[in-house]
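Reading through the structure tokens given below for one structure.
Apart from one protein chain that is not included, each protein chain of the complex appears where it belongs.
Labels A and B are assigned to the chains in the order they are written; within every chain, residues are numbered from 1.
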Amino acid sequence: MMRVIFDEDGCKGCELCTTVCPKKIVVMAKDRLNAKGFHPAQVIEQDKCIGCRFCAMICPDVVIKIKKRKG
Amino acid sequence: MMETIFERPKALADVPFHYCPGCTHGIVHRLIAEVIDELGIEGDTIGVAPVGCAVFAYNYFNCDMQEAAHGRAPAVATGIKRANPENIIFTYQGDGDLAAIGTAETVHAATRSENITIIFLNNAIYGMTGGQMAPTSLVGQVTQTTPYGRKVEMQGYPIRMSEMLATLEGSSFIKRCSVDSIKNINDTRASIKKAFQCQIDKKGFSMVEVLSTCPTNWGLSPAESMDWLRDNMMPYYPLGVYKDVTGGDR
Partner (left out) sequence: MDKVLMKGNEAIAEAAIRANCRHFFGYPITPQTEISAYMAKRMSKVGGTFLQAESEVAAINMVYGAAGAGVRVMTSSSSPGISLKMEGLSYIAGADLPCVIVNIVRAGPGLGGIQPAQSDYFQAVKGGGHGDYRMIVIAPSSIQETVDCTIDAFDLADKYRMPVMLMGDGMLGQMMEPVSFPEVKTDHLPKKDWATTGTKMKRKANIINSLYIHPEELEEVILKREEKYNTIYETEVKYHTEGLENADVVLVAYGTTARIAKAAIALAKQNGIKAGLIRPITLWPFPTDIIAKTAPNVKCMISVEMSTGQMVEDIRLAVNGVCPVHFYGRTGGAVPTPTAIFEQIRRYA
């Protein structure tokens, strides 16, 4: 089971992460703006995350941290 | 118990970048920091920042840094390396810095086989100053200083730096990569590591050219910029290894 953690206020809403997620679960939060005034990226369906880290690898602002529950 | 399988590398300062949304500078910064962490060399590394969008790179790494005058990073790096040859020196430069005003410094660092590593971001434009033509701007490319598209009879041809430097005996490892896709990002990381290892093994001059995007000045979204890079830059700047003598004993 994975946890995809966004430093929301660091996100600049560039959306690159949404283009590489093989499970299509990285989406932009249209309902809110972050401190910089961008719509931040987020993962709602955390349970579908396979831990490939693609979103984190392409994030130009390194705002995504990914954790994996052991066992 | 949760295990962290991806986080910010230690060698990358924990400060926000000033780069535009979707600008690939941030990706390459992270890759360099990850390589520095993996090789365990942060304490011995000195980075040299250019003049250009990455001018503030000296704030973004936790190793010692020097800010060089525009185009002079390879010369500054030479001075640092000759002062303390056991240190690991890298320069981080854009296409204006390295292939326009700094061409002589780049060529001579390579032909001297200066034992430094150059990370060269090629996004075919001057970003910081608002989108002017770069020596790597493509024929026909519209920029602030080629408003009707770059014309060969006026501005000549874009420079392929990796190919050019590969002809120099002093070049030990020259590779052109890209950060337009996950596969290429990982290949870029491996190439940066190989370049640093070339330096650690004292095998001479190494450079990794990284095709990069400039959404703001290309006038495209970050995702569209990745497509533009693939469709326009990659044909003119083929990816691949252009020199590698690190295998045998140099």
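Rule of thumb we're sticking to: contacts are C-beta pairs under 8 Å (C-beta built on N, C-alpha and C of every residue); 3 or more make two chains touch, one makes a residue touch a chain.
Remember, it's a predicted structure, so these values are computed and weren't measured experimentally.
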| item | value |
| --- | --- |
| Option from B:65, B:142, B:164 or B:223 whose C-beta touches the chain left out | B:65 |
| Touch criterion as defined above, residue of B:31, B:55, B:134 or B:226 at the omitted chain | B:55 |
| Residue among B:33, B:46 or B:165 touching the omitted chain | B:46 |
| Contacts of chain B with the absent chain, listed as residue ranges | 42-46, 48, 55, 58-59, 61-69, 72, 75-84, 87, 104-105, 107-108 |
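By our rule, only the chains that are shown with their structure count from here on.
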| item | value |
| --- | --- |
| Cα-centroid distance, chain A relative to chain B, in whole angstrom | 26 |
| Residues of chain A defined as touching chain B within the complex | 3, 10, 12-16, 19-20, 38, 51, 53-54, 56-62, 64-70 |
| Partner chain A, residues of chain B touching it in the complex | 1-8, 12, 16-17, 19-27, 29-30, 179, 181-182, 185-186, 215, 221-223, 226 |
